[in-house]
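Every protein chain except one is present and positioned as in the full complex.
Right after this comes chain A.
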């Protein structure tokens, strides 16, 4: 015991006596520890701040197919239901109208811009991924809402409901941000996929159907019950919070969304026939 005690005292004395090794070790610790901690932390948080385009839409619309088609540039591989979001990095040329096949190549002409294309799961239980990405993303430049134009008749209610949620989230995002800096316009593309199929509706018909259905939804929502957790007091001041578009208007049109800095376009196309150039141009113009 006494020897151990003495040793300890000796050590402490040595450490506390000013000498060159103690200085060097001390200085090393002082300088290196913050650097190591910094490296450690900064490595854990990825550094990406690319502009992003988010793919949303009901399941089976072709979101993952479009994403993989754009990335591979030749043929979309077969896909299954997504369970997690997936983002890929793509390069679009800003000043030239290239088809997506040419844009994928490394030596494509023109000025290039990199962006992230984020695919989200469409399944009803997994939509919180998509909704989170709509609210949180800083570099959000556009939303591509994909839908299946061939089965829109049967799925109109479900599709419109999701679109309603998406538009409402975007509208809230715009109206809630009260910062002085100019609010950027968020572009929404409604991509009517599967135009190769016989039953597919053309883009104009998709638009009118969706507008009618969205009008009905917002009407029934306004009459619906309050959500649990919302007190009676909160109701009055947020009267028109859940109303999509121009408040009190009779009919809903996508044009009403411009009031909230939302531009909505509807373009038809087909992933399986690789007719996605119009969408691709839309995306590259919005970056």
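Heads up, the rule we're going with is that a contact is a pair of C-beta atoms (placed from the backbone, for glycine too) under 8 Å apart; a residue touches a chain by one contact, two chains touch by 3 or more; residues count from 1.
We take it that contacts and distances are computed from a predicted model.
One chain of this complex is left out of the view, and of "Signal recognition particle receptor subunit alpha homolog", "EF-hand domain-containing protein", "DNA replication complex GINS protein PSF1" or "Tubulin epsilon and delta complex 1", the protein name its UniProt record gives is "Signal recognition particle receptor subunit alpha homolog".
Although one chain is not drawn, the whole complex shows that of A:19, A:83, A:204 or A:249 it is A:83 that touches it. Of the candidate positions A:15, A:94 or A:226, contact with the unshown chain belongs to A:226. Of the residues in chain A, those that touch the hidden partner chain are 37, 40-41, 44-46, 48, 64, 67-68, 71-72, 77-89, 116, 119, 121, 123-128, 153, 157-158, 161, 216-217, 220-221, 223-230.
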